[in-house]
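With one protein chain withheld, the remaining protein chains of the complex are depicted in position.
Right, chain A next:
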């Protein structure tokens, strides 16, 4: 009898092992989202767009060519609150929205100017939509960007991630900003951040149909362009790509980039070098009159890519003059970046943070007026050193060789 009772008890306990099944998720019940777009309506409501992956269309080999089905489906819901808008998706989508694979969030300009605090809050609080998604701003509507197909990619959301990863590694103009990074920078003492811009360039013909893949060229292209400048969670302006790169050097975030420079007395910059950042150091110092001076020391090293000037390059002394010229070029890039962010009254350089680390007591008095009054008038002194580590597979330039052979005749 006792054994029977024990057996009955054990059997009763058995289902407990299946407790995890409460949270089962069946793949064929999910709508996997690869990118999200954020816009606002005229009345100020959130308009969220989702790029939904269509599994059957992406299962075939190759890029989006071939299947004849669109690989993604874009749709939009509206709501006063962020998650309120998300929950309305149940009214028009037969699958449960699954955000764990959402990799990109694109914010339209109007929404960015309204403020992204609610977006950050929604991403931080919920476990399913994580703050490791990458954030972009676009000058037009975010939905339009989501609708575009990328030539080499089936899922354009994932393609945009590859785009920015490549850009950060090779191009050196923009770097990835996740929602977390944005939140962290906006919560830092200087309360500013820059978010890479994304937009359409090329012809006005949008690439939102698979028929576009039948041609050898695409109309509009999704392109990284400009930097959206945020201050206290609102978009306050844009920087050009060139200015953004200068700031990357100032902040020490540059990995590798190609810099063009000119020959003496030449207007066009016909030479280029592949530069890697070695070190950047920002040293705030106090001027005798009580103001502040930011000394930026940057070091870069690189390999010549092309050289179309006259003169030999065989002795270290030959390179010296060249290095100075490149350093000058880099310096003016950096200056452009600093000036642009001063123009917007937004400390994108991180100078304020450096100042706080070195002079915590003084910083308390400066903090309130930093972005609006002190930073725009800040004096900077740039000290740039470039070393040409190697000159590639040529020594002197082709130009020089051609001239030498002419001289011999």
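By our rule, contacts are C-beta pairs under 8 Å (C-beta built on N, C-alpha and C of every residue); 3 or more make two chains touch, one makes a residue touch a chain; residues count from 1.
Just so we're on the same page, contacts and distances are computed from a predicted model.
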| item | value |
| --- | --- |
| Protein name (UniProt record) of the chain left out of view, among "Spore germination protein GerKB", "AzlD domain-containing protein", "Carbon monoxide dehydrogenase" or "Chromate transporter" | "Spore germination protein GerKB" |
| Residue of A:41, A:170 or A:184 in touch with the missing chain, whole complex considered | A:184 |
| Which residue of A:41, A:81, A:132 or A:395 touches the chain not shown here | A:132 |
| Absent-chain contact - pick from A:7, A:124 or A:266 | A:124 |
| Among A:283, A:324, A:357 or A:389, residue touching the chain not depicted | A:357 |
| Residues belonging to chain A that touch the chain removed from view | 16, 19-20, 22-23, 124, 127, 130-132, 178, 180, 183-184, 187-188, 353, 356-357, 360 |
